[in-house]
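Let me begin by handing over the structure; questions about it come next.
What you see is the complex with one protein chain gone and the rest in place.
For chain A:
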């Protein structure tokens, strides 16, 4: 009677706690054919495989990206050779693009950032190649004579030295 009374007092209740992951605390058994553990297990393996593949792909891509400047480098070298060593619009343009590309390219590894992907190798290669490109550009600049590496670049605007003595005169006025 008391029990029934108690039941009557709480007509219904919904337990919002989700017990799906802890079956022990739940008295309702799982439906037939449903194996909680196996499903959990399965899900994680699939995602791991997937992630591995992605990482592989990323690493591969990173290496590809890292090697990409090499082609560029060859291209640039050829262009520079073609441009000659005289200072004119074409050679200056090529040189400056050669300088600009490596600097511009530093953001290129952002998409391949991953805890599982080791981007250090590609980064080093990329940096090395870009540095080579930069060096090529700077070398080109130097061959064009646009770098202040000669004495002439530092003295070309030096004013004439002051003179201690002053003299005037000439032919006597007649």
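As a working rule, a contact is a pair of C-beta atoms (placed from the backbone, for glycine too) under 8 Å apart; a residue touches a chain by one contact, two chains touch by 3 or more; residues count from 1.
Please note the rule applied: contacts and distances are computed from a predicted model.
According to UniProt, the chain absent from the figure is "ER membrane protein complex subunit 1", selected among "Large ribosomal subunit protein mL43", "Sorting nexin 5", "ER membrane protein complex subunit 1" or "Nucleolar GTP-binding protein 1". Here the missing chain is touched by one residue of A:32, A:120 or A:155, and it is A:155.
Taking the complete complex into account, residues 86-88, 145-146, 148-174 of chain A touch the chain not shown.
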